[in-house]
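The structure that follows is given in the form of C-alpha cells.
Of the protein chains in this complex, one is absent; all others appear in place.
Going in written order, the chains are labelled A, B and C, and every chain counts its residues from 1.
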Amino acid sequence: MRGDQANRLNNGGLIDRSAALNFRFDGKTFSGFKGDTLASALVANGVKLVGRSFKYHRPRGILTAGSEEPNALVELRSGARREPNTKATTAELYDGLEAASQNRWPSLNFDVMSINQLFAPIFVAGFYYKTFMWPAKFWEAIYEPAIRRAAGLGRAAGVSDPDHYDKAWAHCDVLIAGSGPAGLAAALAAGRSGARVVLCEEDFVLGGRLLADGGTIDGLPASEWIARTLAELSAMPDVRIMTRTTLFGVYDGGTYGAIERVNDHLPVPPEHQVRQRLWRIVAKRCVAAAGAIERPIVFAGNDTPGVMMASAMRSYINRYAATPATRIALFTNNEDGWRTAETAIASGLQVAAVIDARPDVSPAHRALASKSGFPVLHGAVASVDGGKGGARKISVSLTGGARAEVEADGLAVSGGWNPAVGLTSYHRGRPKWRDDIAAFVPDGAPPGMVAAGAANGAFGLGACLREGFEAGAAAARDAGCSGNVGSVPVADDEAFSLTPLWHVPGKGKAFVDQQHDVTASDVELAQREGFESVEHLKRYTTLGMATDQGKTSNVAGLAIMAAVSGKSVPETGTTIYRPPYVPVAIGAFAGHHRDENFHATRLTPSHHWAAEQGAIFVDTGLWKRAQWYPRAGEKDWLESVTREVKAVRSGVGFCDVSTLGKIDVHGPDAGAFLDRVYINAFSSLAVGKARYGLMLREDGIVYDDGTTSRLAEDHYFLTTTTAKAGLVMQHLEFCRQVLFPELDVQLTSVSDQWAQFSIAGPNTRDLLKEIVDPAEDLSNEGFPFMGAREVRLRGGLKARLFRISFSGEMAFEISVPARYGEAMARNLMVAGKPFGVTPYGTEALGVMRIEKGHVAGPELNGTTTAGDLGLGKMMSTKKDFIGRVMAGREALTAPNRQVVVGIKPTDKAHRLRSGAHIIPKGETPGPGNDQGYVTSVCFSPVLDQWIGLGLVERGRERIGEIVRAHDPLRGEDYDVELCNSVFYDPDGGRQRG
Amino acid sequence: MKYSIFSLARAALSGHKNWKPTWRDAAPKDRYDVIIIGGGGHGLATAWFLASEFGIRNVAVLEKGWIGSGNAGRNTTIIRSNYGLPGNTGFYELSMKLWERMEQDLNYNAMVSQRGVLNLYHSDAQRDAFARRGNTMRINGIDAELLDQAALRKMLPFLNFDNARFPVQGGLLQRRGGTARHDAVVWGYAHAASELGVDIIQNCEVTGFTRDANGKVTGVETSRGKIGAGKVGMAVAGSSSRVAAMAGLRLPIESHVLQAFVSEAIKPLIPGVMTFGAGHFYVSQSDKGGLVFGGDIDGYNSYAQRGNLPVVEDVCEGGMALIPMIGRVRLLRQWGGIMDMSMDGSPIIDKSPVDGLYINAGWCYGGFKATPGSGFVFAHLIARDQSHKEAALFRLDRFQRGAMIDEKGQGAQPNLH
Amino acid sequence: MRIVCPFCGERELGEFTYLGDAKPQRPAADAGEDAVYDYVYLRDNVAGPMSEHWYHGGGCRAWLKVTRNTLTHEISAVEPAAGAGAAKVGA
Partner (left out) sequence: MAEFSWDVRSPLDRALIAGSYGAQGDAGVALTEIRDFDLVQVMARRGKAAEMVKAAQARFGIAAPETPKAVDTADTALIWSGPDQFLVLSKGGKHTIEALAAAFVGSASLSDQSHARALISISGDKARAMLAKLSSIDLHPDKFRVGAAAATSMDHTSITLWRGKDRADGQPVFNLLVFATFAESLWHTILDSAAEYGVTITHSEKLA
C-alpha cells in the first residue's frame, strides 16, 4: 500500500489536481484531490480494506460510490466532532480529514472479534432468541453486556456536539429531488414555465449518473450539457439549486424534509455558520428524480474487498480517475453492466473476463471482448477467493455445469437496477413490480409527487430526459405556471436487457445484507422457521435494518425469500419504506433549540431589577421568576425565605406576580359568559369588585382558578394561574367561538401589557399612600377587601389596584403598564424604605399561601374536584356551567374521597416532605391503607415548624387525628397531625383589616 | 421444539436444516372455545395464559396481517411498573413480575433487560410528584429510588446539567425497569401458545360478529370465513373502535399516531432507559446499538401509521437539550403506530355490554410493558368471567361512575395523556 | 400537515392545536348525565373523513372546523367555528 495515489489515472476525472489534500485514515497519511470523496481518495491510494462487518467482523471494502454504501463506514473527524458510521462514499474530502475504521479491535488488519466467524455456524439469524435463557440472572450480567459491546458500529463522540445547526423553511411550486438527467430536465421545464423551483442534490456536484457515465445530450458531451443547463437555471431568479442537500422525507400537505450539509466539507464550520441545516420545503408538486441503485448479486464471497458494484467502479474510474483494481472481472446479468468493461478498457485497465448470466451477449460486446482479448463466460460467479487483501481469484460456474477460474483483483457486479422508491413510498404506497426490468417502480406516491427517470424505471438516457422534462413541465402546469417550456433535451436510449439473477447457490457465505451480515442461508432459515412475511424476515434476520436501510439488499432478500417459499417477488412484496432516506443528524432536527435555547424564556417586567438585587431565579413554565432574594450572611435559602415571610407578615413586602395570565373580557355578554365558565356567578359582581373564581373542565374536575374583577359594566379583567395562562385562553376562546357563539363577548390576552405586583403586609397601605395619588381613597371603607379599580399614581400614571390577598395579610395587587414595571419595583423600594419594604420571591409567596391554606398547582392536579379542595359550596345551583353535570358523578362525590387538609408533624422539629404518604397509625403500609399524601410543604415562620397541605381520605372529618407520614423513598416515617388547612389567621381578619 | 444452546449446536451440525416453524401456521377450524382477535403481544399472551394457566386450549388467535404487525412491533420496548395510581400500580407490577420469568416460561429469549428506567425531574414540583409516585410504588412493594443531582452526575455524567434551559435536578429510578426485544415477545408467546395447541391464524381479518337471538356473540366473520366461538376477546389496540363498532359499540377511545425513532447503531453510549422531564423525549439503546427514542403523540386522530415533522423536531430538540452528545448521531428511521388513546390514559379490560365479547383496549402508548400482565388478567377475565383483582379498576363503566384512573390529570382529552 | 385557515391562508401544522371530533354537541343544561357522559367520553373515532376542532393559536386565534381524513391526513374542507369572525353575523 503506497500513500502516493498510485491508483490515480494520469488524466481525466472531475477532480482538481491543482488542489492536493492530505488526509489520515487509521493514522496513516494519504493525499487526494479536491473533488474526491474519502472513498475515491482511498481507492486512488490503493486502500481496499476499509471496515469490519457487524456480526462476523469480516473484512470489508468499498461496494458503492453513493449513499447506499453498506460497508465503507468510518468514524470521521475526531474528538467532540467524531461522527460514527460515516459513509466514506459520500464524505467529501477536505484537507486534514481524519477517519478511522470502526468495529474492530485492536486494528482493522487484525481484529480479534473476527473470531466470531468461527462461531458462524451457531450465530445464524435469530440464534439469540433460542439461547442465553439460563440462568435467568446471567442475561443482564454476562450475555447482554458482551453482546452490546460486540454490536454497534462506530463510537459516538461521547461529549457535547460543539457545532451549531439551524432550520429553515422554503416554498416552491416544484420541488425536484436529484440532479441527474431527469432532475435537470425537470428543472429546465419547470423553470422555463416560470415556476418557483427548488432542486435538491445530495452530491456536491450536479449531474447524477452523468458524472460517471457521460453520454451525448443535444449533441453535446454530458459535461457541457450540464454546464449549459446550470447556466440557464442559474439565470432564473426563482430557481434555487441546493447541492449537498438530501430530500429525506415527505410529510403531509406537500411538506418535505431535506438536510443540507452546509459545512461538512470543511474541517470545522466557519464562525457564525452552522454545520448542517434542516429544511422544511413546502412544495405544490414534487418530481422524484432520485435515480436508481444498482443491485448486487448474492454469491459466496461477494463481500470480499475488491468486489464492487459495476456502476461504482465506473464512478471511481471516470469521475475520480481512480482505479479500484488493475485487472477487473465483470459479473453482470444485464447490458448496462458492460459499460464497466468499456470504461476499464478505455482507461487502460485489464479486463480479465466478463461473466454474463444471460443466455446471449450482443454482437457489439462480443466484438469488444475479442478485440480486447478477454473471455466472455456464460454463467455466474460461484465464489471469490481473497481476504482482507482483496479479491484474488474468482471461480465461475459456467452454464452447463463446468467451472472456470478467473484471476482478478477486482470484480464488478451488476444485478440490474432498483429505482429509488423511498420518497414515493413514504405515505405507505407500495411500489409495483415490473417484469421487464425485474424491479419495483413507484406506485401510490404521496399527493403531488411523481417519479421520473431512473427513479421511475426509465433507464435510458433519452428516456430519463424525456420523463424528467415532461414531469417538470406537468408539475409546473399543475402549480399554475404556463410559460413556454421550450424543447426537450434529446439523447439516445441505450438498450437494457436483463435476465433476473438474485442468488448463485453454492458453498460459503453469500451475503444479502453485507452490513448486517445476513446471508442467503439466513433468509432460507427464516422461511423454514415460519418468518415468511417480509416484515418477519426483516425483523428476524435484521435484513435491511442497517445504516443503509437495505438499499442494496432488500430486493435481493425478498427475491430469495420468494424463491424458497415458492412465490413470485411481487407476491412476496416489500416492507414498509420509512423516512429518512439517508440518516440525518439528530442535532439537525433540533437546530437552534438546544442548551439554553431549548425553549423560549419569558422574563417578567422587573426581571433585570431583580437580577440586580441578586435574586435566585426559578423556572416556572417558560418564565424565570425570582425565587428568593438572598442577603449577605444568610446561610441557605430557608433563612432568606423565612426572613422574607417575616418581613411581609410584620411589615410590608412585594412580589412580581406578572406571570399570572390576564385576559380582558369585553362585551355586553361578558358576565353571562363568565357565569358559564366559572362554577360561581360573575354577572352579579358589582363594577369595582373582584371575586375569586373556580373553573372546571367539562368532566367536572377543577381546571384553574383566579381572581376576576369587573372594571366596567362590559369589561371584566380575568386572571389565571401562571401555569395555565395559555391553556385557559384557548379554553375560553373555545367556549366563546364554539360552545356559546350567541354571546357577544370579546377576549384579549393582556398578560404582557401589565406589570403586576402583590404588595402585602400590615404596612401595605402606608407604602401605597407613597405611590398612589393622595386623592385616591385607600381606606378600608374607600377601598374595601375585594375592591378593584383604576387609580392614579403620583406623577399621573394610571394603574389598576386590586385589594386581594394570597398571603393572608392586608394586601393589594397593583398593575402598571409593563414598560413601567421596572420603575415600579424601584419606586416601591424607595417609597417603602421607611417601612422596611422587602422584595420577596415565589418561595415566600408559597410559604404564605400554605400557611393560609390556599390551594395551588399541587392540589389542582387535574384529578381533584371543587369539593376535594374544600370549595364545593362555590358551585352554583342556579345556573349551568362547564363541568356541572359530570362533577356530580358518584365516584366524584363519594364520601371517602381524598380532600385537602392541613398536616403538621407532631414533633415540631421534624421536617415534613411533599410526596410522603398518609397511613393510619399502627398499620403496616400497603395498598389497602394508603390514604393520601402530602401535596405542599413549607417551613412556617409563624408556627415555627414545617407544615403542609395534603389530600387525605375523609381528611376534613379527621381533624386532630394523628397519622403516619410514610416516606420510604427517603427512609422516613413519622407522626403527623391532620389539621385545619388554614394555619394562619383562620378568620381572615388581617386581610380585611 | 426446545430451544437452547445445545439444540443450536446440534442444529448447526445439520446446517440448520431441521428447525421447525416457531409456531404452527394454522388454518381456521369451525369453532373454538375462545377466539382472540389480534395477534399482537396482548392477544398471543392471552392465548398462552388461557392454555397454560386456565386450561383452555381450544383457542384461536386471529391476525389480519402477520403476527406482531401492529403496535407490538412498533414500540420503543420499555418495560416498567412505576405507576402512581390505584389500579395501575398493582397491575403493572404484576406484569413486571411476569416479565421477570417470561423467558423461562416461554423457552424463548425475549432479551428482557432490567437495566433501569429513570424519570428525570427538573423542578421541585416534579420532584414532589415523583416522590408521591415513588412512595406509592414502595408501599406496593415495588422498587423505586429518588436520586438527587449529585447522584445523577456520577451515574450519567453526559446529561446536560450545567448549560441547560431546564437543568436536571434528579430522578426517580426503577432499577427493575428496562427493555425487552419486542418482536421476540410476540414470537415467544406464539411459540409457546402454539406448543400448547393454540391455533395462530394469520392473514385472517375479522369483518363482523355473529350473534344469536339474544344478542350474544357466537363467533366472528372473517376474510377466511365464519368461525364459531364460545367467547370472543378483542386485543386490537389501535383498531379497538373499529372492531367494537362491528358489535355496535362506541368506546371512550380515540386513535392517535405515536412516532418512534431509531438511530444508527453505535457502540454502547447510554446505559438504561431515561425520560426527559422538561420536554418530550425518552431513550434507550438497543442491544444492536441503535438509540431507540420517542416523545409525545402527534396530537391528532390518525390511522395513518405515520406522523409529521413538528413532532420529529420536538423529540430531537428534547434529546439534544438533555443529551447534547447525540448531536452527531444520526436518526436512521422513523415510524408511527396507532395508539388506542383512552379518556383517562389508562386501559380498559372488561366484559363488554355485548354478551360473550370481552374488551382489552385503551393502552395509550403503554401497552408493550403491559403485555404479559394484560394477557394474564384478560385470560382470567375470559376464563372466569370475573376481573382479576389487579385489573378490577380497568372497567369500561368507570367513566360513567367518575372513577377515572388519570395519572397525568388531563381529563377526557386523549391527546394530552 | 398544512391547514388553510379561512382567515390567514395556508399555515403549517405547528401553528395549530388539536382538540378532536367536532361532531358531539354540548348537551342542553337539562339533558341529563347520560347525554353529557356521551358528549364528554364517547367517540366515533372515525377512520376516514372526520370533522374536527382545531385552534389557530399560533395565528389568528380562530377555532376551526376541519374536515380531515384520519387514514390519509388529507384535508378536504376548513371552516370557521360559529363564533369565529362572528362580528359579521347579521352584517
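We adopt the following convention: a residue touches a chain if its C-beta (ideal position, glycine included) is under 8 Å from a C-beta of that chain, and two chains touch if they have at least 3 such contacts.
This structure is a prediction, so every number in the text was calculated from the model and none was measured.
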In the full complex, displayed partners of the excluded chain: A, C
Chain not shown: contacting residue from A:Val441, A:Ala831, A:Ala866 or A:Ile918: A:Ala831
Full-complex contact with the absent chain, from A:Arg155, A:Arg794 or A:Arg992: A:Arg794
Positions on chain A contacted by the hidden chain, ascending: 166-171, 196, 271-274, 280, 282, 592, 597, 599-605, 608, 623, 658, 664, 666-669, 714-715, 743-746, 748-755, 770-771, 793-795, 797, 817-823, 826-827, 830-831, 833
Absent-chain interface as seen on chain C, which is shown: 7-9, 11-12, 14-15, 57-62, 80, 84-91
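By our rule, only the chains that are shown with their structure count from here on.
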Centre-to-centre distance between chain B and chain A (centres being mean Cα positions), rounded to whole Å: 23
Chain A and chain C, separation of their C-alpha mean positions in angstrom: 27
Multi-chain contact sites of chain C, meaning residues that touch two or more partners: 1, 12-13, 17, 19, 37, 40-41, 72-73
Residue list for chain B, restricted to those that touch at least two other chains: 304, 308-309, 400, 412
Interface residues, chain A side, partner chain B - complex: 54, 81-85, 121-122, 124, 127-134, 136, 139-140, 144, 147-149, 151-161, 163, 165, 167, 249, 251-252, 255, 257, 278, 280, 426-428, 521, 525, 528-531, 533, 535-536, 539-540, 542, 545-547, 549, 576, 578-580, 583-587, 589-591, 593-599, 601, 618-619, 697-701, 857-858, 861-863, 886, 889-893, 913-917, 919, 925-927, 930, 933, 935-936, 966-970
Complex contacts: residues of chain C adjacent to chain A: 1-3, 12-13, 17, 19, 26-27, 29, 31-33, 36-37, 39-41, 53, 55, 57, 61-63, 72-75, 80-84, 86
Residues of chain A defined as touching chain C within the complex: 251-255, 280, 282, 427, 447, 698-699, 726, 730, 733-734, 736-741, 743, 880, 884-886, 888-889
